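Shown here: the complex without one of its protein chains, the others still in place.
Coming up: chain A.
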Amino acid sequence: MFGFIRQRAACRGNHASSLERGIRATALRTFSSSGKEMTVRDALNSALDEEMSADPKVFLMGEEVGEYQGAYKISRGLLKKYGPERVRDTPITEAGFTGIGVGAAYYGLKPVIEFMTFNFSMQAIDHIINSAAKSNYMSAGQISVPIVFRGPNGAAAGVGAQHSQCFAAWYGSCPGLKVLVPYSSEDARGLLKAAIRDPDPVVFLENELLYGESFPVSAEALDSSFCLPIGKAKIEREGNDVTITAFSKMVGYALKAAEILAKEGISAEVINLRSIRPLDTSTINASVRKTNRLVTVEEGVPQHGVGAEICATVVEESFYYLDAPIERIAGADVPMPYAANLERIAVPQVDDIVRAAKRICYRSH
């Protein structure tokens, strides 16, 4: 990512320091200047820690969450603090332990089930959908399922086709589930805490490459009762010319693209969706009615994707406000290749977003 930016800087003749400042400014943009930074990993860890200490019914279950401190170290330190009954290492039995989590939720506990990656959730998807998502409905409200399924989603770096799928669109089409996609540390903390407290099943899609990234956090976000509302998107950057919607890692790319567009005189509004189901269509539509142009960005494949759903709702609700066709930026319609150069072009990059935004801005001139 940074290699690319530096290249552009070289050919555009911008000196490095202002670009660096620009990148940091992107991150610092919307926060109060408390000065504290936190990685997404620490944010998730602290959210789990606080929720487990507040409610003894919350427990964590998954592969390697205990003694290994978490496959991606998200649950570091929790085994020592809460003991092996509350931080359970399981055998490699996704269907089994997911079902056990659902049964425990039926009967009164609040499990957090970790999938090492969401690709493995496919072995347990029957329980996520049939016994968790549908149960409140099938039992007419008698059995609610206060469970959280969390883990990394989407492409990492060179992990191949079976470890790189994005499941936002799959889970986003299931009634009865809430699907959250945090980007920054504040998102991670607030949304995970909200998810654990929520009485319904929540699929919490993290991103492995974001775990190590640092974001500033406000004092408010560090408070132990901090929660973000489920179903509300966030406007990460305000703008007037084009709306760019994105979620998870793509928010970072969209923000970088917005920086580049700003230098060309295009003011982009970046929306961090935060929640795939329920989708905050009212924020998206309000933004489109302001800017009249829309680019949707996602890592998954275009067909039946999140962008497709956003396009459909915007066309339904704000058709007459559009000055140009909607641009859908998505991953290539292939299983993820292994070769690094192929992987790079299979996933949207910043310049794809920039080009798309420019296309729809010039189209009406």
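Keep this in mind: a residue touches a chain if its C-beta (ideal position, glycine included) is under 8 Å from a C-beta of that chain, and two chains touch if they have at least 3 such contacts; residues count from 1.
Convention: contacts and distances are computed from a predicted model.
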Q. Absent chain per UniProt: "Pyruvate dehydrogenase E1 component subunit alpha", "Protein transport protein Sec24B-like", "EF-hand domain-containing protein" or "WD repeat-containing protein 18"?
A. "Pyruvate dehydrogenase E1 component subunit alpha"
(Q) I'm checking contacts with the chain that's been left out. Which of A:35, A:56, A:212 or A:325 qualifies? (A) A:56
Q: Tell me which residue among A:279, A:306 or A:326 touches the hidden chain in the full complex.
A: A:279
Q.
Counting contacts across the full complex, list the positions on chain A that touch the omitted chain.
A. 56-57, 59, 83, 85-86, 90-91, 93, 95-109, 126-127, 130-131, 135-144, 146, 175-176, 178, 198-200, 229-232, 275, 277-283, 285-286, 317
